[in-house]
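Heads up, the thing below is written out as structure tokens.
The complex is shown incomplete by one protein chain, all other protein chains being positioned as in the whole.
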Amino acid sequence: MHIQRTIKYEADRVRGFAEEIMSLAGCDRLKSCIQCGTCSGTCPLSIYMDHTPRQIMALVRADFKNEVLRSRTIWLCASCYACTVECPRQIRITDIMYALKQRAIQEGVYPRRFPIPVLAHEFSRMARRYGRITETLLVMRLFLKSDWRALFRSWRMGLGLLRTGRFSLRRERIRRVQELDQMLATIPEAPATPSTPRQTP
Amino acid sequence: MNPRPTPSPEPRIGFYVCHCGSNIADSVDCAEVARYVAGLPGVVIARDYKYMCSDPGQELIQHDIREHGLNRVVVASCSPLLHEATFRKAVSKAGLNPFLFQMVNIREHVSWVHKDRQAATAKARALARAAVERVRYHRPLQPVRVPIRAEALVIGGGIAGIHAALTLAEAGKRVILVERQPSIGGHMAQLDKTFPTLDCAACILTPKMSAVRAHPNITLWTYSEVIRVEGYVGNFTVTVRRKPRYVNETLCVGCKACVEACVFKDGRFPDEFNAGLSRRKPIYLPFPQATPQVVLIDPDRCLNLKTGKCKKTCVEACDRNAIVFDQQPEIHEVQVGTVIVATGFKLFDPARIPQYGYGRYPNVFTTLEVERLVNSSGPTGGEIRLRDGRTPRSVGFILCVGSRDHHTNPWCSRTCCMHSMKLALLIREHLDAEVTIFYMDIRAPGKGYEEFYDRCLREGIQFVRGRVAEVTDWAMTPEEEGKLVVRVEDTLAGFVRRIPLDMVVLAVGKEPQPDAQELRRLLNLSCSAEGWFLERHPKLAPVSTFTDGIFLAGCCQGPKDIPDTVAQAGAAAAEALALMDRGHIEQEPNTAYVDADHCSGCKSCLPLCPYSAIQFDENRGKANINEALCKGCGTCVAACPSGSIHQNLFDDEQVFAEIEGVLSHA
Partner (left out) sequence: MKYAYFPGCSLKGLGRAYEESLLPVLRHLGVELQELDDWNCCGATAYMSVDENRAAVLASRNLALAENNGSTELLAPCSACYLVLNKLQHHITEFPDLRSTVQTALQRAGLAYRGTVRVRHPLDVLVHEIGLDVIREKVVRPLRGLKVAPYYGCQIVRPYATFDDAHQPTTMDRLLTTLGAEVVSYPLKTKCCGGSLTGTVPEAGLRLSYILLKEALRRGAHVVATVCPLCHFNLDAYHEEMERRWGPVRIPTVYFTQLMGLAFGLEPQQLGLHRNLVPFTFPIETTAAA
């Protein structure tokens, strides 16, 4: 039997974290959160999360950055916006989840082969490089980088897609990629993944 | 006749500038201002002092008036709204006419809005000089006394209006109580029991209703509406429209033989008193204890009134010949001195929150509907039944429906927590059902309320802290089949739960009445941003309004429970009584007057007066202003083409002197 001691001290808080998250587009309504739990009640994924959306909001507001960025919650958010629509204080919870995902990726705070951030990274890389996504190639990269065994488990689906003509390996791309390069160059680089991703403890 | 103002031959002006602690002194060099004014012509004495409004400060003025023979006084301090009355009183106590006093605002207008000390002091000097120049032209005036009539009007016959009317009537005042519904009683009459004592609502309300009916000083006009209000404090002329019941109120004794005999064998139309849960006939008595105990006929449903083709069995059945099918609406005009507005609230319509399924799923109810179900004179005789007749085994209450929600109403409706707990307790008493209350907070601030919450906990009512996002009929497990399912985060226990329920009750919040805006325009009242009628001050003047003589009582001013409503009604009655007992009100003599010598009789001023205070004397061919009706708005003064209308306290000479005073300093 493993006895765990859990107590949080003020030193565990990262001052300024709440301000930082709330400064992202339209997220300052978080201040009005009354912890009613509507978001968790309506979130279809909340039953799989280690912290419910409501708990994440409480943790963000109290500057508990490490607990938030290390939770599975932010990756399990499917961006269905049910919470945002139901919240009686009209807090943009989904946008806050996006902000937390961005923070976590920037700081490399997620397990190395966790498929969701890997998908986000591979997707954005492909979109940036070619301007369009070739789904089949994306999925293959995703599996290679996270769980290559899953690729084999989906052989039947792959065959089905081949049979129905939905499986195309032809690279989709735009003609004027340079426009994308020029546009994205105006934005200071936030690393898609840092060079040494940290493991979660 | 008002003589034209001429400068006093020998003005002896006393000038006082107040430090107001540090409020003024921090920005304005008061001593300097006093020194400057001392040097102006006509100024006999100029002082600065820390708190002019205090007793010693006032005594200073009085001493100077006596010692130095002052005949004009100027005080430079805070806003006249705050202390003009104080200083006028002080001045008159020393024997000087209070309107020979002028006040200068160097707090709100100078020290509170300017930081630069030099500039602020310069502005204070300019304003002080302006006042000193002006006050020369002041003449002694007498305040206008307006009599207050000893009759009161109470609009709204709920518990607030009833209590206010009884209080006023007991004090010997004549009261007219106007109620829109066919019976008085309001929302309280629809309740079964009242929290926290579980007193039967009808048992405590009906004696008061009867007292209203029986009281010699109260004229009860139900099924009536106020359609016009004119006049002002102490002298309101109110027009009331009495809607036709098609029944003679003095003859009908409420025996209901006509209802029995109606050609509609059964009730067909939604019964408003039972929240639409039962049906009534076109001719009906609103509820058993309706006051007055008189039936009425619904003209939109009655066959005879709609088509003219009916056997009129009701007329046959009535042995007092009380049914009058050609009854017309009556228009009454009454004169009253004060008005108490007690028009109550409207319940939030939960169909505005489609996620809760009201109207879509039959077994989603409102708290009011359950209140009627629980009541023994309700649609089911006191049995709590679902819409298909079954008895519920599991009931869930969802709190804050249409309250504390930025999508609908942001405020807290104050009584729903207690109301829901009360109903939960009653349901536990009537049935062996599991009752769960889904809440964000439990608000139980009143006397005995927290103890009531504890009682509910001890009676085994389940409390789940989590706001319900959705009520659905989608079943995930066999036990959920055929039930309403609530998915909620139990925030205290720390997990998400799915709870199947037979019956869901929505604790709907309160809103202002839908015609609140129309009513407030009739009475010239203000509303808060949310739509509740505005009190004069949220802390210190909760029953009076910015319109003198009109008072507020009950939920029309904001959500509250019965104890607070009754207390507020008593307070409103008391303040109305204070006015009526004093018998008069003194009005500021800033009234307009006509210089008959110059009036050309063009009549341009007559239609302009919003208070209808100007009459035309046909014999003399001159306009004449009624001092008591004039409110000093200045419209006629500005409009008169020959410049023959002037205004006390705002004569041209006074205003020009003030302007020159400011400019000469510049």
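General observations
Order of writing sets the chain letters: A and B. Residues in each chain are counted from 1.
Heads up, the rule we're going with is that contacts are C-beta pairs under 8 Å (C-beta built on N, C-alpha and C of every residue); 3 or more make two chains touch, one makes a residue touch a chain.
Since the model is a prediction, treat every value here as computed from it, not as a measurement.
Considering the complete complex, the chain that is not shown touches A, B. Of the listed residues A:M22, A:A62 or A:L119, the one in contact with the hidden chain in the full complex is A:L119. When the whole complex is considered, the residue among B:T121, B:T167, B:Q293 or B:T472 that touches the unshown chain is B:T472. Touch with the chain omitted from the figure is made, among A:M22, A:L45 or A:A58, by A:L45.
Listed for chain B, the residues touching the missing chain in the whole complex are 354-355, 472-474, 476. By the touch definition given at the top, chain A reaches the unshown chain through residues 24-26, 44-45, 48, 75-76, 78-82, 84-85, 92, 94, 98-99, 101-102, 105, 115-117, 119-121, 123-124, 127-128, 131-136, 139, 142, 146, 150, 156-157, 160-161, 164-166, 168, 172, 174-176, 178-180, 182-187, 190, 192.
Basically, only the chains that are shown with their structure count from here on.
Against chain B, in their complex, chain A makes its touches with residues 34-42, 46-47, 52, 54, 82, 86, 88-90.
The part of chain B that touches chain A in the complex is made up of residues 355, 400, 404-407, 440, 465-470, 487-491, 495-496.
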